[in-house]
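Of the protein chains in this complex, one is absent; all others appear in place.
And now, subunit A:
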């Protein structure tokens, strides 16, 4: 049987998992969640069944890690996010945009209820069918479908430019 080196898994799925973590947690906590997800996945990888859906497996781990990161973030004092000085590049290269260039999107996502953000992330970003999102969130297919739709609608109203 052919076993892929874990590096190939990271290259193939790293971007999607990062987008999911960003949508659920915002750009800062997303990186901690991504790291914890891939460390846990690396640990368990040799036991992963042949033919398993790797992306769904990673998203399931990411969901668990997002909860951990969210909990530990909730215990930290609330920090006002740093805004770059007007006219500066905020410490980033001017050529490659950072998440800060989509402040509107983050602000919009932050206003969504957790459930809507999760439904959006797992369905629209990770591509899980609603039935699987429902299992992941301990909900029903109809409910997560509605959450995703409501969330998407709100995002489009608040931040149409980024989502066109």
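Here is the rule we go by: contacts are C-beta pairs under 8 Å (C-beta built on N, C-alpha and C of every residue); 3 or more make two chains touch, one makes a residue touch a chain; residues count from 1.
One rule holds for everything that comes next: contacts and distances are computed from a predicted model.
For the omitted chain of this complex, the UniProt record lists the protein as "Methylated-DNA--protein-cysteine methyltransferase", which is one of "Methylated-DNA--protein-cysteine methyltransferase", "Amino acid adenylation domain-containing protein", "Putative manganese transport system ATP-binding protein MntA" or "Coenzyme PQQ synthesis protein D (PqqD)". The omitted chain makes contact with just one of the residues A:69, A:120 or A:136: A:120.
For subunit A, the residues touching the absent chain in the complete assembly are 2-8, 10, 14-16, 18-19, 22-23, 31, 34-35, 38-39, 42-43, 45-46, 92-93, 96-99, 101-102, 105, 120, 123-127, 145, 148-149, 152-153, 155, 159, 162-164.
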